[in-house]
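Shown below is the structure under consideration.
Only a single protein chain was left out; the remaining protein chains are all shown in position.
The block that comes next holds chain A.
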Amino acid sequence: MEVYLDNSATTRCFDKAAALMTRIMCEDYGNPSSLHRKGVEAEKYIRYAKDVIADNLKVNQKEIFFTSGGTESDNLALMGCARANCRSGRHLITTQIEHPAVLQTMKHLEEEEFRVTYLPVDQKGCIRLEDLGRAITGETILVSIMHTNNEVGSMQPVAKAGALIKGINPRILFHVDAVQGYGKCRIYPKRMKIDLLSASGHKIHGPKGTGFLYVDEKVKIKPIVFGGGQQNGIRSGTENVPGIAGLAKAIEIIYGDLDREVEKLYRLKRAFVSGVQKIDDVIVNGHSDETGAPHIVSVSFKGVRSEVILHALEDKGVYVSAGSACSARKPQPSATLRAMGIEPQLLGSTIRFSFSVFTTMEEINYTLEMLYDIIPMLRKYTRQ
């Protein structure tokens, strides 16, 4: 049996999205900037995709910019806004548990002489609004907070943070990295006082190399790539037409039946959490209930190295991540888990299980069975 439980790393593309993309690549392959009919046809896909996303977020379609994915969206939002607004101040705020796409961009901005405050989190992996309120100064120009953490699934109080920030100073920009949250719940930037929102295609069964950044029309932003001036000059480069169309298709499918899917994901999560807790010395990190993301469960198995569990599960056909896949190449304990204050000896024993619309209860049960077998066996053979 093959069970893919690494959906926070990437997801399987919807067949309909893949089929649409194939058709566009082979038939409607025009450049949307071309003046002839082929170009116009291609442009239609982009207009349609913008409409889909604008409807979904309840924003204006002019406020949507297509990128190569979450990382580029985050880079564009942070660098583009920090540089365009640096005359109003040089202070930025983010959290200690952001994805590297935000953290490393912030590090880079520190080199450009911006000052960055990294908000701590509580044991469940959530920021405290008091900390945010205290961190805001007259110099603050931008706050960036992730919607859902990619390692433990903690959901940040984004709407409350938006209200708090704008209450203090409406001119402070609010960016939300929603790469893990988009496609799992409804996000309405205008209501939540979000000025910029990053999302990625391949986390929601769309193609890799696609994503978008929502930018409120009032926001001053500078491009980070330069060229032919496509997308209003904010993101030059010939649009990835098949990718954009595939992304829009995935959004339509996901949001077409969101409530039922989310309910199903929580059902899977509940079953998995209660099943995994039957194993001795197991700690479920973050919110194991419905205050956490529906699709991510982070579990620490005391006394076994995560890499070994991962490969033992792989041997049984179950694919999971150690910590988060993005940082699995670097053998250092996850920054998120450390920020949450997880015991040091558990840091290297943590596995992330992440579900998708394709995950079934049968797969969850199979995975639990495998864990019941594997964990005691692995605990017997350890480094002493």
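Basically, contacts are C-beta pairs under 8 Å (C-beta built on N, C-alpha and C of every residue); 3 or more make two chains touch, one makes a residue touch a chain; residues count from 1.
By our rule, contacts and distances are computed from a predicted model.
When the unshown chain is looked up in UniProt, the name that turns up among "Branched-chain amino acid ABC transporter permease", "Acetolactate synthase", "Regulator of SigK" or "Probable tRNA sulfurtransferase" is "Probable tRNA sulfurtransferase". Touching the missing chain, out of A:D315, A:E343 or A:D373, is residue A:D315. Summary of contacts with the chain left out: across A:D28, A:E41, A:D131 or A:E307, the touching residue is A:E307. On the side of chain A, touch with the chain left out of the figure occurs at residues 307-315, 330-331, 381-384.
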